[in-house]
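Before we start, here is the structure in question, set down as structure tokens.
Now for subunit A:
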Amino acid sequence: MNVIVETQKVTKTYVMNGIAVEAVRGVDLAVQPGEFVAIVGPSGSGKSSLLHMLGAMDKPTSGEVIFKGRALSKMGDGQRTDLRAKDIGFIFQMFNLLPMLSAFENVEVAMRFAGKGRKDRIARTKELMDRVGLTERARHQPRYLSGGEHQRVAIARALANNPALVLADEPTGNLDSKTGAGILELLRDICDRENQTVIIVTHDFRAASYADRVLVLRDGRIRGEAKIKGAADTHRALNQLLELELQ
Partner candidate 1 sequence: MLLDLAIKTIWRRKLRSLLTILGVAVAIQLYLMMNGIMSYYDQDIQRQVSAFAGKVFIQRPMETIDAGEDFPSMNSSIGMETASSILSLDGVDRNTSSSVLFIALASASAPNMPPALLAVGIEPGHEKAFLGGIEIEAGSIDLSGSNSVILGENAAYYYGNPGSEEPLEPGDSVSIQGKDFNVVGVLKTASNLYSGAVIMPLETAQDLFDYPDTVSAVILTATRLEKVGSIKVAVQEKFPELKAFNQGDIAENANNIIAMQRYFFKMINNSVILATVMVITIVVMVTVMEQRKEIGTLRAIGAKRGRIFSMVVGQSVFLSVIGGVLALPISIVTNNVLVKALLSAAETLTVWLITMGACILIGILASLLPAWLAIHVDPLEALKFE
Partner candidate 2 sequence: MLWDIALKNLWRRKLRTILAILGVATAVQLYLMISGIFTTYEQDTQHQLSAFAGKIVVERQMEELRGIADFTSSGSSLKAETAEELLALEGIDRSSSSAMIFIPIARSVMPYMPPAVVAVGIEPGHEKAFLGGFGMESGSAALHGPDDVILGQNAAKYYQPEGSNTPIAQGQTIEIQGQTFNVVGVLKQAPQIFGNAVILPLETAQKIFDRSNIVSSVILTAARVEDTQALKTEITTRFPTLTASTQDDMTKNANVMLEAMTKLMSLIKNSIIVVAIVVITIVVFVAVMEQRREIGILRAIGANRWRIFSLVAGESMIISLLGATLALPFAVFFVQWGMRSEFNSIPGIFQVWWQSIAVAAVIGLIASLLPAWKAVHVEPLEAMRYE
């Protein structure tokens, strides 16, 4: 199978104070290696829930998530945790860096969970800091870093263990447009140069335009999909999707 991750009729229902909320209502998707996929939708569309399930952090209410040919439902907590350590890199909307560690240490700690030795960890972290352009700021703690710098550290951390899949939850959600563009360019670059599979989730169509393929999610279901690689197509494809979005 060439698919990195796929979902089969996946649903997610939450119960909050006695009220059932169906966040995801049956989603089928499949992502190929090296693809850059964007899942677009307004807030409440269920996109975060979907991402959490793809990232082995949450279990579907029904349906299946299959990662590199293995069904997640058949895995124990230890195995899923291992997956998150070695095969998946997650970038959070709130960055979620550990406040008491420096940027360098934040990236380095992720490698401990993959069992890398100290020398290797340091070498790789240096490499990653370089890659995301933060070598000078590496020793600072998060509170001394700007929003964009936070996000870069988060990206570096996500890449630390050479994961098969990188997931990003609203990567530009908390950033101004210029900084956000920088982040997306970085992600794009990583995908192009290192053939990294990337899935982002966003409400912002401009962010989605960096992807190879865009899926529109609304009310827990995929309403539309478009391949947008190639400049000419982009505008039209996006317009179609926008219309879908506005319906």
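Per the selection procedure, all candidates are chains of the complex that A comes from, given by their letters.
Operating definition for what follows: a contact is a pair of C-beta atoms (placed from the backbone, for glycine too) under 8 Å apart; a residue touches a chain by one contact, two chains touch by 3 or more; residues count from 1.
This structure is a prediction, so every number in the text was calculated from the model and none was measured.
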{"item": "Numbered candidate touching subunit A, per complex, among 1 or 2", "value": "2"}
{"item": "Contact set on subunit A toward candidate 2 in their complex", "value": "48, 52, 55, 57-58, 77-78, 81-86, 90, 92-94, 96-101, 109-110, 112-114, 157, 161, 169"}
